[in-house]
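Okay, handing you the structure first.
In this view, the complex is presented without one of its protein chains, the others remaining in place.
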């Protein structure tokens, strides 16, 4: 029997339940969880802000564990055989169909309607399909990657689900050598974005957010300047970005806040003909006013919504972590490690921004 | 002496004034105006909605005329010598400096701060620098193009300033073969965009606008469907686009209305991972509410502001007109030709959308 | 029983064999062939120039037919149900896996190693998996498209396999409004490319090839100029392109010849900083000398190899045919229609370039 922390319904306390060892289909893998994570999405799930979630669920979409069972020959995308004992992770979003109009014509697989997500779109009744659990059942076809040499489970989970998300966001940002980049938000996505911007040739990183502990972390991972939203109002913040960028605004801005009010502010922080990537608006937190003349047309601005991530972002992000991980104090993102029994506390801490990254060790 | 229609101040009636023949600098050209145009921008100028305009001005930014004087050897960008008697047009926006940060680093010349625009940013006291005049003085360095064979002055002025603007918009739209394209607005920019979308490989053009006469013109130049905004509300219009596009929305939408309310509607008319080009918000007509979760992030939408045009759009637009002009009834855009004495009436007709295209024949 | 023309081994005459009606798997479709085609690839197959072909094979990769059986509910990518009696075609290249490194990371599905191709990589012993047959068995998962209204089987097969190939080539060509485009070769790919270039905003199409009948066809579908390689040597041809393009060379060139010698010539026909798409080198016809200083580096040339096509090209090409097909005399590509018994003759005619397009009517 494996224990898991289960979100039984929106607003109801998370509780511990026990599940039998799953029957293994051919091509399936069973992972003994080393770490799972608690991210902002889990807070949204707790409040019932996502549509169509089949409660009760086992949350936890990005996780790392040790393979304890493999049925048949399973290889990763590079052809490496996956074996018992390997420390591995997997892409939470799967069942991208490869057959639909979005997959084949638009080539926008993050909008494939067949996608299902570990820790979000599976009911706990369907099995151990989330990371807040002692074991995770990887269905046949789930894309698994062995952690490369030099990437510890701690560093990997510290980067967490913010890594593929930020990899996707930076891909869309198309940073050029010498660019200044504003990052709105200093949660896990914002911090990962601040690191990846530096690895894309940007030479000035300005992180806008709060609280101070997260801004300190932003500095620690290489931000050149930070702007504390608890001390400065929107107009002051915009003026500060202008001042720091020679009066022009940032070449690229990346929104990673989840707050609609960040949108017009981010537009104004970006220079004429710059790019603005909107990655943080994962749930519907309401509407906001923009001025299409000043903020889009006259500014010749390019705004790119960035939804989710696909396997390439997951794969590429891990390669970057393996190569450059040593240079950045990722482990410092982990403010506290929780036991399965402490998940209600973990959710509360994440919601109050008292932690950069909350990790569960089942 | 040359007569010109002069906008003396915002809100004041346009009046006829006379100007002496200009002294010709080396490299300058004097054009005897055949046609000038009255566009939406002129209505904005009349109401004083653009900042920094040095009234009194001679409006008219896109014009065509016959060369009556050339001082020295002047050639076009293809090396052709410009001669007296040639029928020619010119790029209204000039003095793009080629030296500033926007020209050299951002390569965003439409945001070069040195730009000056015939018919908009020159005072009538600086000379015959607008098209509502019997003659136009082309300063040395103004980019002139001889009308190619087969392009009559009528067809050229019918396409008018909407041609380079739409060329730029479609360049940013990156239409692919088989795309469906929604065009919001059926004024000169919208109609030119509807033509150029067809020449970019789109296979379905849906024009959303009013009044009926303009929608009829949209059909005449090849729109597959039109949606009358005077008959259908925003929700109905969005639903109609969904229905016409297999439930997905348009691959590409192009805003050419000038009305902020068109922005959230256009976002919703566009499919997930589609592109939305905002070209019509030329003046500040106020703010509008958008929902960044649904309309940008989850939709994985790409929004591209499109400001003005540069020489390449002007040059390429004329090439397209020369090659494909015969296939589209451009001349039908010209609802009425006005004399210089009738410019107040012309402005009123444009403002009330009683004409598709108002042309002045000085 | 269904009759098929079978290529039993390289160099051996094609012969007629009979096959039993296939057993239908769930999701499979049986097509009564209306038309198949004979293309240059079939000549290569006949001479054994492609590696790994499992002779005996039933050639014919692009075909059109009437659905005579469907097992279960089968829909196309737009969600339309496919029914008996529908006239339909299908993407010959299938089993693109959606799971491998090329599919997921490189997003280069034309290089997916799992791909299999009707008419090329299936043995006749595996079933009716080629178009030179009275019936074609569409395995479950093969992507089928119902011919849209207005696209007759004649027009569709006239466009043939050159349509998706040219759609892919033009996608890579990124033609801009007003571009001049050289097309080397006036076989089915070249002619389709000449049409699609016009639908991409090009304003000058120069077709270089032979024999005269094909060049006449190039003119008929809208080429502005043709250059006969039987009358002019390489230096003369390059000089002619320079002359026709204001001394600069073409903005974009597209190679569709299959002859290595075309490569350095095409590079020299293209302007500095232009684009050169190489789509015709489908088999190994040997090496050729280029000068990397003049032809690549100093020229700041971009050369894009273009291999095969994917579903999006197939889908988009058919949309273009439905919208714009009327404007181009596609049916004229069909020089002769052959019966199954005449396939040896058909191959000989294609090899001697005596036909633009050879079609088989089984």
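Which chain is which? They are A, B and C, in the order written, and residues in each are numbered from 1.
As a convention for this text, contacts are C-beta pairs under 8 Å (C-beta built on N, C-alpha and C of every residue); 3 or more make two chains touch, one makes a residue touch a chain.
These figures come from a predicted structure and were not determined experimentally.
Contact with the undisplayed chain is limited, among A:37, A:92 or A:171, to A:171.
Summary of contacts with the chain left out: across B:9, B:68, B:105 or B:220, the touching residue is B:105.
Touching the missing chain, out of C:64, C:279 or C:343, is residue C:279. Contact with the chain that does not appear here is found for just one residue of C:101, C:118 or C:132, C:101. Subunit C residues in contact with the hidden partner, per the touch definition given at the top, are 101-102, 106, 108, 110-111, 248, 251, 260, 263, 271-273, 278-294, 296-307.
Within the entire complex, the positions of subunit A that touch the omitted partner chain are 78-79, 167, 170-171, 176-178, 196, 199-201, 203-204, 246, 315-320, 322-324. Residues of subunit B in contact with the chain left out of this view: 77-78, 96-101, 103-105, 107, 141, 143, 310-312, 315-316.
Following the convention adopted for this analysis, only the chains that are shown with their structure count from here on.
Taking each chain's centre as the mean of its C-alpha atoms, the one that lies farthest from the centre of subunit C is A. A separation of 40 Å divides the Cα centre of subunit B from that of subunit C. Centroids of subunit A and subunit C (each the mean of its C-alpha atoms) stand 43 Å apart. Among the residues of subunit B, none is found touching two or more other chains.
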